[in-house]
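First the structure, in the form of structure tokens, and then the observations on it.
With one protein chain withheld, the remaining protein chains of the complex are depicted in position.
Chain naming follows the written order as A, B and C, and within any one chain the residues start at number 1.
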Amino acid sequence: MIIQLQKDVNEQQKAAITDKAKSIGYKLSEARTQYGHYLIGIGKADFDIRQIASLPGIADIHRVSDEYKLVSSKWKVKPTVIDLGDGVTIGQGDLAIMLGPCSIEGEEQIRQTIQHLKETGVRIMRGGVFKPRSSPYSFRGMGIDGLKLWYKLAQEAGIKIITEVMQVSQIEEMYPYVDVFQVGARNTQNFNLLDELGKIDKAVMIKRGISGTIEELLYSAEYVFSGGNENLILCERGIRTYERSSRNTLDLNAVPILKEKTHLPVVVDPSHGIGIRHYVEPMALAAVMAGADGVIVEVHERPEQAHSDGQQTLNHEESVQMIERLRKTAQLRAEFV
Amino acid sequence: MIIQLQKDVNEQQKAAITDKAKSIGYKLSEARTQYGHYLIGIGKADFDIRQIASLPGIADIHRVSDEYKLVSSKWKVKPTVIDLGDGVTIGQGDLAIMLGPCSIEGEEQIRQTIQHLKETGVRIMRGGVFKPRSSPYSFRGMGIDGLKLWYKLAQEAGIKIITEVMQVSQIEEMYPYVDVFQVGARNTQNFNLLDELGKIDKAVMIKRGISGTIEELLYSAEYVFSGGNENLILCERGIRTYERSSRNTLDLNAVPILKEKTHLPVVVDPSHGIGIRHYVEPMALAAVMAGADGVIVEVHERPEQAHSDGQQTLNHEESVQMIERLRKTAQLRAEFV
Amino acid sequence: MIIQLQKDVNEQQKAAITDKAKSIGYKLSEARTQYGHYLIGIGKADFDIRQIASLPGIADIHRVSDEYKLVSSKWKVKPTVIDLGDGVTIGQGDLAIMLGPCSIEGEEQIRQTIQHLKETGVRIMRGGVFKPRSSPYSFRGMGIDGLKLWYKLAQEAGIKIITEVMQVSQIEEMYPYVDVFQVGARNTQNFNLLDELGKIDKAVMIKRGISGTIEELLYSAEYVFSGGNENLILCERGIRTYERSSRNTLDLNAVPILKEKTHLPVVVDPSHGIGIRHYVEPMALAAVMAGADGVIVEVHERPEQAHSDGQQTLNHEESVQMIERLRKTAQLRAEFV
Partner (left out) sequence: MIIQLQKDVNEQQKAAITDKAKSIGYKLSEARTQYGHYLIGIGKADFDIRQIASLPGIADIHRVSDEYKLVSSKWKVKPTVIDLGDGVTIGQGDLAIMLGPCSIEGEEQIRQTIQHLKETGVRIMRGGVFKPRSSPYSFRGMGIDGLKLWYKLAQEAGIKIITEVMQVSQIEEMYPYVDVFQVGARNTQNFNLLDELGKIDKAVMIKRGISGTIEELLYSAEYVFSGGNENLILCERGIRTYERSSRNTLDLNAVPILKEKTHLPVVVDPSHGIGIRHYVEPMALAAVMAGADGVIVEVHERPEQAHSDGQQTLNHEESVQMIERLRKTAQLRAEFV
């Protein structure tokens, strides 16, 4: 059960609602986000919703049978649109394209990528400054200084930034320079990180865990939403299976399933999803036909020289072709809705 | 190494080729199909291919580094086209659509399905007459009599038949009534069945194993091809993973990977691949954008009354919409090649 | 529901039982094995079991809520013991050890293995004469002639034979020379093969599928049992997962789970389960502590020269140590029951 409170609800009214809910066997949690004020009821009893709906202070009330509540489409039928400002949105109906290198490597590389985005009309740039690496001896990214440099150049060009945050302590220092905080596949269930990202108002994109279920992804989003932040995007990036011909198994089934279960936008990462440069484009196109709201793809002027993930990174020429085809595919898909 | 022999090669010439190959460390297997006569060389030594190429009786010779040989695109670059007669082909460039119920249930149901195919211009009908079932107490299909009835009605309508063969002893009795023999996911590595299907000249579609690898699927095709039958189709139908939101995890990565590794046509089964009726269409469309040569989809006039798989079966109205969209998607995809 | 019929039940009595069952919503299948005569009722209705129990011709009646019936421990609490004759049993309480090479390769190898079994007091020898191989170009075994030779030597030594049957047509020719028919992991759901093995009276060991579930293994056993053969053994041999440090992931969880769900004996194959020679012994010992009724292990006088699976095969010296430890472990385990 989700109770949307009126803006001017007072403590006395909340207490009355809580008491009433308790009396029918429901435990309420409060969530106050940038857009709304909610009480989430956890319980199993069947009851007449009007018993609560009539209490003062309530704007609306919904039954939500799913275990996750606030991210469910059962109460919020209209899709969530993420507005990054300057006319850049995700989930609006048109396809969001996010491009950039695996790792931010230096000024020259940033400039080349921004140039490529400008030429192709892409408005969101991806790139890692803090890199999670299996081995402690691998390149761990340029860190906060790399991010500041990137921000300066991106802002001049009107480009938005999406980049991975790995731990709670980074949120504050990264905040001024980031448009979308990405939660990586190894951190999907880092609940403390999710809790903290609930306290900010910038957009958060959560990647599905390395072998995370669709339900776990929704629960992780519920952490951020119930923590106070509705600006959420979900990302399918392939799961770990026994198959060894591809880096991961891109689970495009997740796209229509998520689109029905939640009101949040769904983005697909075909670069990690298949892990082989040559096959990234067809999987990006397939993602669009499956219903994705956007794609996030690794590109680099010279993939063979990239510090990481070069084998799954498109060069700019390949990227131009993919973007053109993505747009035509999105146009066709739009006819079908 | 694959050696294509001349049509009029004689035993003496073959012996000379075999001796030469042996002398450089290669063991040869002979394969004679409806279209060609080959010697497949298994070995690891590096050698000057001209040493063999100059021998009499040889039409062509190719190095093939893959472990599977005859199904590899390394020697046969031109895609294989399956010609079912009456202008029905698979792999020709246009999209092959195969529709029909999970199980053939009776004359009325067959007539309704054929009517639906006629109205939508679909030429290939799927349906099971021998059903593999986990439990011995489940419905096991109408058997050979169902197939004969189906054949009679399909032939009148100019419709081709694809149906599953479960064991060697069924091949002969099914042969007159079948256009494409389907090898099911539980039989992908039933090597005796594959051996026997190599001895016939009708088309064979092999489904990927329930948790089969892409490489194992190619090996299974190699069994049939080396046994004498080049009319082969591969089918991605979802793999078994930990994810429980869908029946299987449709691995669309397999499509571009297979299309590069082999010259055989690749078909996708979104019905089993996701297992939920409502999501079959988007996954079918995604399969086309990933590069599939065809799709095979379960449809039934009244899915809720189907003997099996009703939950993943489209009704005719849903099917009409899907077909129209599939064709538009295939048309767009064709522009990209 | 399982109805055990009296030996002298007549058709009229069976008809009366079937009618009664039908009237309460149950469909009955008949199964006649070497030991009993059963009617298996499939249905969901709740009913007073005495309504049926009092009918003439019935020896006993049991509710079985599991989807599989005859192999369930819900009706047959006493464990099934497989008696191979000459005092060789499986499931009797003591540990059954089955040893031998992956493939039968020739007389010398058979003699050496038998000698090793004699010296260690092991009574059951494993070995493949028909080999399922991913690639059509690999060694496919010595065939029926190898089996005849092996049988002659084994019989002289009082050794029992377990070997894999790959297809229906082999059953008859293999029958005189085999003590236990093994159904391999690629054939666990080859339902026609299971049907036919139900018609013979020799023991059958079914391996869990390459990525088969525990429930599917029980269903496959149900096929053989309901087909007429109660002499069944189940075998855990590792499942396919994402982990690449071992050939398969030996799922020892399956041992206590199967031991509770079914009355059939459970054997573990640590050779395929881990796939690395050096680790076979600890996994064999662990299997015993988990409650296995037996182990089946690959041994060869010179593993490095074996035609197949050499990397997971123990030499005779390693085997001697393992056997000794297996027996001590089984002895300790026996104290715990």
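One rule holds for everything that comes next: a contact is a pair of C-beta atoms (placed from the backbone, for glycine too) under 8 Å apart; a residue touches a chain by one contact, two chains touch by 3 or more.
Only a predicted model underlies this, so the values are computations on that prediction, with no experimental measurement involved.
J.: Among C:Glu11, C:Asp46, C:Glu108 or C:Glu260, which residue is in contact with the omitted chain in the full complex?
T.: C:Glu260
J.: So which of C:Ser73, C:Ser103 or C:Ser211 would be touching the chain we can't see?
T.: Going through C:Ser73, C:Ser103 or C:Ser211 one by one, C:Ser211 is the residue touching the chain not shown.
J.: From the list C:Glu107, C:Glu243 or C:Glu304, which touches the chain that is not on show?
T.: C:Glu243
J.: Who touches the missing chain here, A:Gln6, A:Gln155 or A:Ser169?
T.: In the complete complex, the chain left out is touched by residue A:Ser169.
J.: Taking the full complex into account, what residues of chain C touch the chain not shown?
T.: Chain C touches the missing chain through residues 211, 213-215, 239, 241-246, 249-257, 260, 273-274, 276, 278-279, 282-283, 285-291, 325, 328-329, 332-333, 335-336.
J.: For review purposes, identify every residue of chain A that touches the missing chain, sorted by number.
T.: Listed in rising order, the touching residues are 27, 29, 40, 42, 67-69, 132-137, 166-169, 186-187, 189-193, 195, 209-211, 215-216, 219, 222-223, 226-227, 240.
J.: Where does chain B touch the missing chain, residue by residue?
T.: Against the left-out chain, chain B lists 211, 240-242, 244.
In this section, only the chains that are shown with their structure count from here on.
J.: Could you work out which chain's C-alpha centre is the most distant one from the centre of chain B?
T.: For chain B, the chain whose C-alpha mean is farthest off is A.
J.: With a Cα-based fit, what is the angle in degrees between chain A and its identical partner chain B, given to the nearest 5?
T.: 180
J.: How big is the gap, in whole Å, between where the Cα atoms of chain B centre and where those of chain C centre?
T.: Taking the average C-alpha coordinate of chain B and of chain C, the gap between them is 33 Å.
J.: Taking the mean of the CA coordinates per chain, how far is chain A from chain B in Å?
T.: Roughly 38 Å, centre to centre.
J.: Where the CA atoms of chain A average out and where those of chain C average out, how many Å apart are those spots?
T.: From the centre of chain A to the centre of chain C is 49 Å.
J.: Counting only residues that touch at least two other chains, what does the list for chain C look like?
T.: 211, 240, in rising order.
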